[in-house]
Every structure is written in structure tokens, then in C-alpha cells.
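Complex shown without one protein chain; remaining protein chains in place.
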Amino acid sequence: MTLRPGSLTFLIIATTAFGMVGVSYAQPASRQVNVYIDSVMAADTNEGTDPRLAPMGQKLRGLFGFSTYSLIGHNEGQTDCGKMIAFTLPGGKILHVQPRAIDGDMIAMEIVLFDGTRPMMTTDLKLKNNGTLIVGGPRYEQGMMIISIGASTGGSQPMQAQSTPPAEATTR
Amino acid sequence: MAECGEIGMMLGAFEDSELEPNEMQEVAFHLARCESCTGILGEYSTIGRDLRSIADEPSLAGFSNAVIARVDRLPQPVLARVERFLRRQLDSVGAGFAWGGAIAAAAVMTIILMTPYAEQFANRNAKPATSAATAAREDVPASNQVANATADEPTMADNDSHADISRLESENHSVAVWSEPRRDTTVIWLPDQP
Partner (left out) sequence: MRTPGRQDGDEAELIERSRKGDSEAFGVLVERYQRRVVGVALAVVHNQDDAIELAQETFVRAYENLSKFESRSSFSTWLYRIAANLAIDFWRREGRHVVLHGEDAENEISKLPTATGDSFKEVSRSELSARLKQALEELTPEHRAVILLREVEGMSYDEISDVLQCPRGTVMSRLHYARTHLRNILKDVGGD
């Protein structure tokens, strides 16, 4: 089956107009997303868990089994959906977080981790509101770096280290 | 702690992210402390890369035509041949009706959008003033919602995925991902390349 160009154009224009009306009703208002980053050094040096990590220390011990966990950086920031926020982390790492949309209780976002200017990892994911993503593995001094990434939309916050003065965050 | 011999058997599956979460964890622990196994893992990813680089990509020009030519030479059931003939006839007649239907649908949509009838039609379907009572019933206090959620939470925490990764790109061929539902956490593992 084929349609003449004229009929097809008419159909496309009418469908587009109808669709635009629907989209305008469906478009959600822009919403802010809070992002929390904790940088942790994990090592086998038997120094115990940094007290500032108290809320998440048990989780880290259960996940990784090291004997030392030290908080080496804490960053937090706020951005709108569609805008990227950048964090400078210890060890020359840079983290870009760009929330894309809020879908119910899930926050869709893109995360890019750089080692200097070299991208180490790019991921698209949906994170539950107040949920945590952990990125681990890069060597840091005598141990390994663990980066805990949390996000929330409301006033409550995901499990994170007790806040130290936030490091610099830039929003684009 | 697991020995290199045990871990060695699992390195390939770790590289392929095909282990259970607890096994991924065990291998990750070991790799964080064992340069030898980390080196072997790197060699596995090198092998994979080399295999992909030497892989032949045969030209498939004309492939599907050749297959269809062979298929068409196969003996066809009589019913299938009759049905095909009838379908071809119906297709040519049906095209005209399809045009008319498409134009009519486009015209109806335009009328609905551009005339005041659209608004009246929308108002006719709007909810009456009793919506205030409905809203009151739906406006459950936040504390009750939290309480209800907490009651259901034990099973939700076990089954609910709190991170859904749709794309993960990395130059690091040893990247691994696993989920720890009991700890509401997803882990992405990026060991340093040897």
C-alpha cells in the first residue's frame, strides 16, 4: 500500500499538531536533583572505619571486606534535569552527573567518570530516589578508591558520610 | 581468602560478568590484592580484543536474495500458493480504501483540534465538583504513607531494583557490575588496567 505525497503530508501535519497538544500536557515541570558524592579510600592497613563514614561504613565493610575505610572527599550539589554538574574528586578524578528525567521514584541520569581528561566510564542508569551507586576499583595511594554516588529529589538525603565542607562543584 | 587457583577458574567469567554477585565480590577482593591474577585478567581481555580484530567480516551482498531464490524453488503447498495469489489481488484493491481512510482520519483530527467543539468535548468529560471529596480521600497524610510503605518494605527491598543500568561504556575491559539488593546498592567495578 502506498499513499500519494499530498495525502501523506496532510496526515503527517495533522498527526504532528495532535501530538504537540498531547506532549504539552504531558511535559513535566523541570525538577531539581540533589547529588551527593563520597570518596573513600579502602585499604588493608587495619586502621578501622573513619567515624565520618558511620552511616555507610557497615555497607562498605559488607561489600568489600577491607580493614580500613577513610573518607577522603565529600561533594554535594544541586542541578536541574538536563543540566550537568561536575565534581572534582581526589586522585585526579572528575565526575560528571547529568540527571535526565524523574520517572516516578527513579531518577534517570548519565554519569561519566574521568581520570584527568580520560573518560574511564560512561553509564546511563536509573537510580532510585535516595539510592546509591558505588563505583570502585581505581587504585588510590596504598589502597583503592570507592566513590559513592547518591541522588535525591526531595528534602531527604541518601545514606552518606557526615558532611564536611563541600568541595567545589560546578554546574553547566 | 580464595587462592589464585580457585580464582583462576573464575577470571574469565568475571571478565564476562557472568558470575553470581557473591562470586563477583570474591574475585574483586582477590584482584584488589593480587597483581598476578590481575595480569591474567588483562591478558584475557587482550585475547578477546585480538580475536575481534582478526575476525573475518564476510560480505553478505546478495545473501538474502540467494536464500529466497532457494526457498522459492522449494515445493510449495497448493493452499499456500492460492493464498498468496489472493493476497496480491486484495493488496491492490485495498490500497484505495487505505488512502481514503487515512485522509478521513486526518480531517477528523484537524476538526477536533481547530473548532470550539474540542473544548466542549473536553468539558463534557471533566470531573464534577465532587472531585474535592475524592481529593480528600486521596490526600493520605505523608506519615501514613510512610508507615504503609514501611510495612510493605521488607519484600520491596528484596525485589525492587533500585538502580537500573541501561548503558555502560568503558575502555576498561575488566569492568564488572553487580547488584546487592540487601544493601540497596549497585556496584560498578573498574579495576586499574595492568
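Letters A and B mark the chains as written, and numbering starts fresh at 1 in each.
Keep in mind that, in the parts below, a residue touches a chain if its C-beta (ideal position, glycine included) is under 8 Å from a C-beta of that chain, and two chains touch if they have at least 3 such contacts.
Here the structure is a predicted model, which is why all the values come from computation and not from measurement.
Participant: With touch as defined up top, name the shown chains that contact the chain not shown.
Facilitator: If we consider the entire complex, the absent chain touches B.
Participant: Given the contact definition stated above, which residue among B:6, B:20, B:43 or B:171 touches the chain not shown here?
Facilitator: Checking the options B:6, B:20, B:43 or B:171, the one contacting the hidden chain is B:43.
Participant: In the full complex, which residues of subunit B touch the absent chain?
Facilitator: Residues 9, 12-13, 16, 18, 36, 39-40, 42-44, 46-48, 50-56, 58, 60, 63-64, 66-68, 70-72, 74, 76-77, 80-81, 83-84, 87, 165-168, 194 of subunit B touch the chain that is not shown.
Here, only the chains that are shown with their structure count from here on.
Participant: Compute the distance, rounded to whole Å, between the mean C-alpha positions of subunit A and subunit B.
Facilitator: Centres of subunit A and subunit B (C-alpha means) sit 20 Å apart.
Participant: Can you name the residues of subunit A that touch subunit B in the complex?
Facilitator: 1-4, 7-8, 10-11, 13-15, 17-18, 21, 44, 59, 62-66, 106, 113, 118-128, 131-139, 144
Participant: Quick one: which bits of subunit B touch subunit A in the complex? Just the residue numbers, please.
Facilitator: Interface residues on the subunit B side: 25, 28-29, 32-33, 91, 94-95, 98-99, 102-103, 105-107, 109-110, 113, 160-172, 175, 180, 183-192.
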